[in-house]
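Note that one protein chain of the assembly has been removed; the remaining protein chains are unaltered in position.
On to chain A.
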Amino acid sequence: MNIRLLLFFYLFLAQSLAFGQTLISGKVLDEKNQALPGVNVFIKGSFDGASTNAQGEFQFETSEEGIQLLVFSMMGFKSLEQVVTLESSTLEIQPIVLAEEFNELNTVTISAGAMEASDEKKSVILRPLDIVTTPSAMGDIMGAFQTLPGTSTVGNDGRLFVRGGDASEVGIYIDGLRVGNAYGTTAGNVPTRTRFNPNLFKGTFFSTGGYSAEYGQALSSALALNTKDLSRRSQGDLSIMSIGGGYSHTLANENQSLTASANYFNLAPYQQLIKQEIDFDLAPYGWDLELAAQKKTGKNGLLKVMARTESGGMNLWSPLPGTDRRVMVSLINDYSYAQANWRTTLNKGWSIFTGASISKNLDKLGFDSLQIERRNDLAHFKASAIKDFSDRFSAKFGVEHFLHPYSEKLVKQGWVRDFKDQETYLFTEWDYYFTKAFVLRGGLRAGTSSVAEEQWVDPRISLAYQLPKQGQISLAAGRFHQLPMDNFRVLNTNLQNSESKHLLLNYLLSKEGITFRAEAFYKSYDNLVTFEGSLENPVSLKNQGEGFAKGLDFFFRDRQTFKNTDYWVTYSFVDSKRQFNQYQTQVQPSFAPKHNLSVVVKHFIVPLKSQLGASFAFNDGYTYTDPNLDNSEMSSKTKSFQNLSLSWSYLPKPNLIIHLACTNVLGRDNVFGYSFSPKANTEGIFESIPQGQVAPRFLFLGIFLTLSKDKNANQLNNL
């Protein structure tokens, strides 16, 4: 029976009885039986009430009569209502226990494998701003992540390599939707960059293993980038750089915003001034156009749309080892990406997300007289829903579908080979908080591929436990599947998924301004692709490789000890061996150096209105095969890699920033490997050419200006 109805009848019947004032008193405790001060205690529907004192006690007089509701309420705690009968002059309430609500701030977060860059969350390792202010990153998202634990820098590649995995093992998502060809296509030993500007994103979630069931098709790592919500004001942003320039314009009101931008870069003028090690026939160039819009829908909904198109290329001369000859390598890349997504919260603890994205990539490659056209498209459709059953129990459900056509064409011969894959996934993930200090997450992801004619299910589990005194430990384990790279699948469409199992143990301590993180991991690899012949011309491809990676990494960040100074130090140890590609035995891959160290320091000098930055990266060298030795398979190692980068950002006015940066200031001649001639020369020696840097140093000068009617618009955003 409705309590109000009950009350009504009672009051109606008891009306004739007359009462005086009642003195109500009692005590409120928390779950640990400690006194709880500041609790609001009152008679519902009246002004009568009081707060509990330091001893948790309360006492107040009321003139209300009969059956009433006594409410105990305090923000952050679950309110309690108790029925009381006011019929005598005093009323002593038995001690009341209030339970704290579970929320993001007072509960433990799963930290195994996870590194967040956000302004909001508490378990933050990197802030969005750090991506643009890390000197060695040169404004590239991946450059900043290469200073984090579990990654290794491969200087002639530029992509993200995680814990003994190759770069294709990192799945990249924007607003939960997969991005195909997220890196710019490149040729020779010219390192690539992410296509997307870091200013697009409000936060990132980078996992180095054991990640959520929401993500798949990535053996090593998931990188989720979240775009900004509504822009706050209309403004124009102009950038003039040593390598090009761009303009972006934003129109905004309270319910919607739109940003359009255009950029152009060309390294030719720069390369005429500063000598390059690589002989470019046509310096790297490119342009892009981008449109991003956000719109509020209803009370809680947000619709986001983004579209981008770009084109670029380069021509360079590649020397052939053991000869005086060199061949022309040419590249033109056309790329478009578009996506739309909508999220909203509904009643009864439901929130939903739907989205679709499409990536279209076309590479026109030339190697001497050989002309190749490579098309790689990806369409992704996704819907997911979260249900909060209570503040300690929630579940997520999702369905995804991918369309993925791929083709390679020899232009002159007119030969084409291709495949069209369709993949469907179902996933679910359940979070349960046993206590505020202990959370368990279980997930399941099932997939199917039409080309591989394969179905698979991946279980994932993780937990976190807050230690009684300081810090927390977190554990994650799971199975991960990934289909082989497209250039292998097109040769053998029967290739099945490769498989990896992860086990991670993490310790995280974060106090005011200081973060310490240590993580140990073990990964197994199965069904890796192996072949005979060379990487350029593989034959008889099979899922027969296997391997492992194990290691330990440490991260320490301190924004506290030194005034206006922020620094972080990362050390990662990786021991990885795998049989893959052309290797007959389990070898240490060239992209998995054992010892990796990175130090980043930033210091703000207030009187100079300047931020100075320095970053240093080190690893103990890359393995390679020297055919001049016996048992040579990946048994040789280059000298150590070292890179010291410096940057200076100067803010003379709120709307102007001048940024100067230089990589490899010391000019170390880093070598990433060697290419050997396929045949021995007359003396029986295989001659080689080192694979080095594009240039000893890269110098960058940029001027960024914000134009707005609002005089307070400033460049703090971009610092």
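Here, a contact is a pair of C-beta atoms (placed from the backbone, for glycine too) under 8 Å apart; a residue touches a chain by one contact, two chains touch by 3 or more; residues count from 1.
Assume contacts and distances are computed from a predicted model.
Engineer: Under which of the names "FeS cluster assembly protein SufB", "4Fe-4S ferredoxin", "Cytochrome c oxidase subunit 1" or "Tetratricopeptide repeat protein" is the non-displayed chain listed in UniProt?
Structural biologist: "Tetratricopeptide repeat protein"
Engineer: Sort through A:78, A:232, A:326 or A:639 and give me the one touching the missing partner chain.
Structural biologist: A:232
Engineer: Contacts of chain A with the missing chain: which residues?
Structural biologist: Residues in contact with the chain left out: 37-38, 40, 42, 44-51, 53-54, 71, 73, 75-76, 105, 119, 127-129, 202, 232-233, 604, 609, 651, 653-654, 710, 712-714, 716-717.
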